[in-house]
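Here it is, the structure in full.
Omission of a single protein chain aside, the complex is shown with its protein chains in their original locations.
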Amino acid sequence: MTRLRLADGTAPVLVVLVVLLVALAFAGPAYSEPSGYLALLKRAAPLVVLAVGQYFVVVSGGFDLSVGSLVTAEVVIAARLVDGDDADTAWVVALLLGFGLLVGLVNGLVTTKLLVPSFIVTLGMLLVLDGAVFLWTGGAPRGALSPSFRVAGRGGADVPLLGQVPWSVVVLLVVVGAAVWFMRGPTGRLLVAVGDNEKAVHLAGGRVDRLRLLAFVLSALLATVAAILLAGFAGVSAQVGQGLEFRAITAVVLGGVLLGGGRGSVVAAAAGAVTLEALFSLLNLLGVSGALESAVQGVIIIAAVAYAARGTALRHLLPHRKTTVDST
Amino acid sequence: MSAVGVAAGRLPARHRAVAFTPVVVVYLALAALLVVGSVLVALDGGVLLDHGGVLNILTRSTVLGLVAIGQTLVIVTGSLDLSVAYLAGLCSLIAAETMAGSTAMVVPGVLAALAVAAVVGLVNGLVITVLKANAFIATLGVALVLRGYLEHSYTGPAGSVPRAFQHLGYDRIGPVPVSALLMLALAAAAWWYLRRTRTGYHMYAVGGDVDVARLSGVRTGRTIVTAHVVCAVMAGLAGVFLASRLGSGAPYVGTDAGYDLESIAAVVLGGTALAGGRGGVAGTIGGVLILATLDTIFDDLGVNSFFKDVVRGVVLVVAVALYARRRHTGRSS
Partner (left out) sequence: MTDVVRLEGIGKAFLGVPVLRGVDLALRGGEVHALVGENGAGKSTLLKVLAGVHRPDTGRVVVRGEEVSFAAPRDAQAAGIAIIHQELTLLEHRTVAENVFLGREPVRRGQVDRRAMEAETRRLLGSLGEDGIDPGTEVARLSVARKQVVEIVKALSADATVLAMDEPTAALADGEVELLYRLVRRLRDRGIAILYVSHRMREVFDLSTRITVLKDGAFVTSAPTAELTTEQVVRHMVGRPLDTLYPERATAPGEVRLALRGAGNDRVRDLTFEVRSGEVVGVAGLQGSGRSALLRAIWGVEPFTTGTLELDGTPARVTGPRTAVRKGIGYVTEDRKGEGLALRQSVRDNTLLVRRATSRGARARRETDLRELLASVAVVARGPHQEVRYLSGGNQQKVVLARWLAVRPRVLLVDEPTRGVDVGAKQALYRLLRDLAADGLAILLVSSELPELIGLSDRVLVLREGTLAGELPAGADEETVMGLATGHLVGEPA
């Protein structure tokens, strides 16, 4: 019973990932040594962190469309408040986490207490955050990040054999490790059960509302972490988070996580994010125009879901549940 | 003895005729908004519903209305279309490039744009029904493909429409734009289609419960594909109309206005359930008018345009919360 089991739907994304990594080694000389892959992981780190957060919400039966705008908002706030001063880094990071917590709480409370589908709640939150950020900045972000703020996104620690390991890779590993530990624990298992059948969890004495709230809070907090990484890595812009919510959902779906909840592993969701980033790197190496990136993303997302649906069609004689846009 | 179980069925059936259906609520909210807005604007020293105000509200409603009408059909069918914004941009380009300033090419231009739209809708529908992909993912995927194509092939506006075609965008009867009347006529047609034709009935059935519909002999796949094709054609019309107003095609004209999520917001604001099977076009138009009126009021008051997004988000969530509450209390009573 203790042997390692791959959760349903994990295997395909891992296969795709390995194929891509091998292809990368052939396509680019940078990938003949560990540093190339570390650089890949560094680029992927923000998306992986976002995908892990999105996973919590999706697996419990919801959507979080607000993470992209939240990332933008956090970056813009950070730049304005830090304004290049190292002394301000610590409290601003604390404030950003507090802001993320607040956004997650609002998303979760409106979803659970006011019974609004999470698709709509987080869409509303997206509009509010986008509007508020622009209202506050007047369109162009002001201020600048301090060097210490940017360490997480661009700095690294020297490790023998591997060379410099970026801090963002360390963050990535810590986040994924913690998420795996969490999902193996009782609360994590309950979260998946909520996505599958929330009535059953309620009747078993579980606090469904709290669990779903927790998912939204975790998603927003991880979006904050992603924002800090991204700010360090890419710098300040008002477009930094644009489209990230869909990219995170793509990653999660690519990892075989069922939209509507109740199935999928967090490792696969994280692997989905790395796969997406590896694919973009490969396309880049092969000289495919960056503009076509989203087209490729579109094709694979459809392929991934169609593949997953074909798998369930084989088990078609068993009672199946309908997948609607939102299970609430 | 059967009376024990049957008693619950004896609720007065006529009662619901006078009840506050979502459609009634939407239009009451619109009326209230117009009154409150008029007062606010008057306090600011202006007039909300003067010639320019009415024109403003209706013009804003036209494009969103076109997209939202189509979106209503797919949402009623239990689906969703996230590709409409990019599609509107693409169709504006196709129309403008085909016309290339020549009056003779107006009809071919419009037809080409709508044909492309129909094909995209067909792809959406087939990916959902044949590949059995979740509608959210399927249309998001198609949207990304369209975006990739637009980013790859265009850097800015392209093509031009002849002056004659620009009449579509700017002609009006009194304060009422002709295009708004066309949009309302299409809304009426869509209402009739949903409420009176077999396909419309089947859309409600598929959205209500796809398995029940299939077991009852409804061709569910065909119904879903039809809804997506109609929705895409409406988005295509929106693109054509945008080209007529702008004078050329613009790749991001749909996404800059956020027609994908905005149209879903209008539909949901109009009382259509996101899960499908309930709601309709009448409510959607109410939702569109509310969003357009809000914008106009803010413009008249000189409020920062980004504040509109904030209010819009709040209005959307509050409206859906109210519907959810009503449905909830309605069920337990």
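Which chain is which? They are A and B, in the order written, and residues in each are numbered from 1.
The definition used in the following text is that contacts are C-beta pairs under 8 Å (C-beta built on N, C-alpha and C of every residue); 3 or more make two chains touch, one makes a residue touch a chain.
Predicted model only: the values in this text are computed from it and were never measured.
Checked against the full complex, the one of B:132, B:214 or B:245 touching the unshown chain is B:214. For the chain missing from the display, the contacting residue among B:187, B:205 or B:291 is B:205, taking the whole complex into account. Among the residues A:35, A:197, A:237 or A:284, only A:197 touches the chain that is left out of the figure.
Interface residues of chain B with the unshown chain, by the touch rule above, are 1-11, 13, 16, 192, 196-198, 201-202, 204-205, 208-209, 211-219, 277-278. For chain A, the list of residues touching the undisplayed chain reads 1, 5, 185-187, 189-190, 192-193, 196-197, 199-207, 258, 262-263, 314, 317-319, 321.
The rule we apply is simple: only the chains that are shown with their structure count from here on.
Note on chain placement: the centre of chain A and the centre of chain B lie 30 Å apart, centres being C-alpha means.
The part of chain B that touches chain A in the complex is made up of residues 78, 80, 127, 131-138, 140-149, 151-152, 209-211, 261, 264-265, 268, 274-276, 304, 306-314, 316-317, 320-321, 324-325, 328. On the chain A side of its complex with chain B, the touching residues are 63, 65, 110, 114-117, 119-121, 123-128, 130-135, 246, 249-250, 253, 259-260, 289-299, 301-302, 305-306, 309-310, 312-313, 322-326.
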